[in-house]
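All protein chains of the complex are present and in place, except for one that has been dropped.
All chains are identified by letter, namely A and B, in their written order; residue positions are counted from 1 within each chain.
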Amino acid sequence: MEYFLQQLINGLTLGAIYGLVALGYTMVYGVLGMINFAHGTIYMVGAFISLITFLVATTVLGTSVPLALVLTLFAAMGLTALWGWTAERVAYRPLRSAPRLAPLISAIGVSIMLQNFVAQAQGARAKPLPPVIKGGVTLMDSGDFVVSLSWMQIIIMAMTLALMAVFTWVITRTALGRAQRACEQDMKMASLLGIDVDRVISTTFVIGAGLAGVAGMMVTLYYGVIDFYIGFLAGIKAFTAAVLGGIGSLPGAMLGGLLIGLIEAFWSAYFSIEYKDVATFSILVAVLVFRPTGLLGQPDVEKI
Amino acid sequence: MEAKTARTLLVDALLGGLVAAAMALPMLGVRLEDSANGLSLSGRLDWVAWAVGIVAGGRLLIGLLRLLLAGRVPSPPAPPRAVMAYVGWAMVAFALVLPFLPFSGRNLVDKATLVLIYVMLGWGLNIVVGLAGLLDLGFVAFYAVGAYSYALLSQTFGLSFWVCLPLAGLLAATFGMILGFPVLRLRGDYIAIVTMGLGEIIRVVLQNWQDVTGGPNGISGIERPSLFGLSFKMVPPEGKQTFAEFFGLEYSADHRVIFLYFLILALALLTNLFTLRIRRLPVGRAWEALREDEIACRSLGINPTLVKLSAFATGAMFAGFAGSFFATRQGFISPESFTFIESAVILAIVVLGGMGSQIGIVLAALLLVGLPEWFRELQQFRMLAFGGAMVLIMLWKPSGLLSTREPTIRLKDTS
Partner (left out) sequence: MRFGGLFAVNDLSFSARPGDITAVIGPNGAGKTTLFNCITGFYKPQVGRITLNHPSGPILLERLDDYVITAKAGVARTFQNIRLFARMSVLENLIVAQHNALMSASAFSLAGLLGLSRYAGAERRAVERARHWLDKVGLTSLADEEAGSLPYGHQRRLEIARAMCTGPVLLCLDEPAAGLNPRESAELNRLLLDIRDENGIGLLLIEHDMSVVMEISDHIVVLDYGRKIAEGAPAAIKADPAVIRAYLGEPDEEEAG
C-alpha cells in the first residue's frame, strides 16, 4: 500500500512534466495538422538553458537560491520560446504550402541538428546538478517503508496546475485563443476574416516551446541529471500522451501526460524497468488502433 | 525606395543578430565543464559574437541576394525520360568499374559500399513511402531483423550466408506484415509515429533480451561470406579453398572489400530491378493508387489491407537483405546500429530523392551519406551538418531532387 502510494506520487510528478510537453504537440497539431518532431529536442534545449541559467545565477552572480530559481524560470520560458519561434520561422514556415512530408523531414532535420548542436556546444557527457530543493513531507511511515512527498514534487504539480489554469484562460477567454481555435477549424477562412495566421502559428509555437522550457527546468531540478539525448524519448512519450488524450484536445494532453507518467511509474515498479519504454509504445499503438481519437478527442468523420 | 529597402534589410539583419544573441548567450556563451565535483562554468562570449555576426551577416546576404535575383533564376526543365535512362545506365557502368579505377583504393570502395547499403535501404523504403505512400519511420527495425536473423541463424545452425540471405528476407517480410497490422487503419502522420514506436520496441527488445541477442553487447564473430565456397580469409577453414588460391592470386585483404562491394551492388540492383518491374504490375499500380486515394481504391474493389501489407512486407524484405549484408560485412552487430536516427536517415534519403525516383535516391544517398564520409576529420560536426542539410534541401526543393513521375504504361506504346 505504501509502496503503491509512493509510485502514485512519482507517477503523477512525471506525468505532469509529460503533460506540459504534450501540450506543445497537441497545440501545433491542432493548428497545423503537423507533428512537430523537434518539440522533444526543444524541451531538451529548455533543460540545458535552465541548468546553465541556474548555475550562472548561483555561482557567477551569486544570487540566493530562490531568486536564482525565479530567474531560471523566466529564462527557461523565454529563451526556449525563442528557440521554438526560430525553428518555426526558419524551418517550417517556408514549407507551409509544400507537400505534406516536407515539413516533417525538415522537423526531423531540426531535431537532429539541435541535438548535435547541444552535444557539441556543451559536451556529450551527462550533466549532473546536485539537488537544489531538498526535503519534503512524510505522508506515511509504516516502519519499513516511508511514503514521502518532496517539496520538488509539490512545486512541479503546483506549477503545472497554475500553468494549465493560465493556459486554459488564454485559449478560452482571449482574442488570441479565439484566433487560434479559428485557425484550427479552417485556416483559409480565418485568414480571409482578417486573422494574421502567421502570427497565430508563431504564437502557438512560442507557447508550446515556453511550456516545454518549463518542463525542461523541472526535469533538471527533479532528476538532477540531463544530457543532449533526453529530448528524443521524452518527445515520443509526450506525443503518446497527446495521442492518448486525443490530439488537439488540451485537457486531453494533460490527462494523457498523467496517465503515461502513472503507467511508467507502476510498470517500472511492478514489472520490469528495462521494458518500461516498450509499455509506453505499446500503449501508443493500442490507442491508435482501437481508439484513434484518444480519450477526449473529437471523432473525425471521413466525408465521402 | 532604394534607401527604404536598404533600411529594412539592415533592420532585419540587426533583429536577426539580436535573436541570435539571446539564443546563443546561454547555449554557446557559457560552457559546462565536467569537473571532479559536478560542473563548473567557463565563459565563451567570443562564440556568441561569432554567432551573432554570422546570423546578421547571413540575413543581410540572403536579403540582398533575394533582391538581386528576384524572378531571374528560371527553374531548370525536368530532364526527359530518355536522358534519365542514360544517366541510370551510366551510373551502373561507373559502379561496375569503380573498384578498378586508378584513383580507387580500399578506402574508397569501403565508402562506396556504405553508400550502396543506404541506396538499397532507400530503394526498399521507397516501395513503402514513395510508391504506397505509407510514411514508415521504423524501417530500421526490419534492417535489424535481417541482421540479427543472419547472425543468429549462422551461429546457431551454422548456415552459410547464401542460405541465410533469403531466410532473413523472409523473416523481415513476416515482421513487416506483423508490424503492418496495427497501422492498417491509420492515416498520414499517425503511421509515422506508430511505426517509429514499433521500431523502438524492437530495438529495446534487442537491447534487453540478453539470452538471445546478447543485449547491448551484441553479437560478434559473425561468419563472413564466401563466393561459391571460396573463402576470403588468409587461412581458409578446413577443407575450403581461398579465393586467392583458386584464381592463383596473391592473398590480399582488398579482395574481400571488393567482393563485398559487388555483393551489395548486386543486391541493390536487384532491389532496383524489382521496383522497376513491380511498378508495371497490378500490385505496384495498386500501391501507387493507394498513395493517391485510398477511398477511390476501395471503390474499385481493391482490398486496401492486402495492398498495404504487401507494401510493408516487400519493403521489409529488402531491408532484411540489406541487414544480412550489414551483419556479414561488419562481423559484429549491436542494437547501437539500429537506432531511430537510421530510420530518419533512410526516410530523408527517400524524400530528398523525390519520393519514387530511383535515381533521385542514389543522388540523395551520395549527398547525405557519401559526402559526410568525405569529411571524416570533422566527424563531430557530421550529424550537425546532416541535420542542417535535411532542412536546407527541403527548403530548396520541398518535393525532392527529382520529382517527376513517368507513367508505367503508355497508350501510344501499346498500339
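The rule we apply is simple: a contact is a pair of C-beta atoms (placed from the backbone, for glycine too) under 8 Å apart; a residue touches a chain by one contact, two chains touch by 3 or more.
Every value quoted in this text rests on a predicted model; they were computed, and no experiment measured them.
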Using the touch definition up top, pick the residue from B:180, B:284, B:354 or B:370 that touches the left-out chain. B:284
Write down which of B:83, B:212 or B:295 is the residue touching the left-out chain. B:295
Taking the full complex into account, what residues of chain B touch the chain not shown? 274, 277-278, 280-286, 288-289, 292-293, 295-304, 405, 407-412, 414
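We take it that only the chains that are shown with their structure count from here on.
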Taking each chain's centre as the mean of its CA atoms, chain A sits from chain B at a distance in Å of 30
Could you please specify the touching residues of chain B with respect to chain A in the complex? 19, 22-23, 25-28, 30-34, 38-39, 41, 135, 182-183, 185-186, 188-190, 192-194, 196-198, 200-201, 204-205, 207-208, 295, 340-341, 344, 347-348, 351-352, 355, 380-381, 383-384, 386-391, 394-395, 398-399
Over in the complex, which chain A residues touch chain B? Could you list them? 33-35, 45, 48-49, 51-53, 55-56, 59-60, 75, 79, 82-83, 86, 90-91, 94-95, 98-106, 108-118, 120-123, 125, 127-130, 232, 236, 239-240, 243, 274-275, 277-278, 281-282, 284-285, 288-289, 292, 302, 304
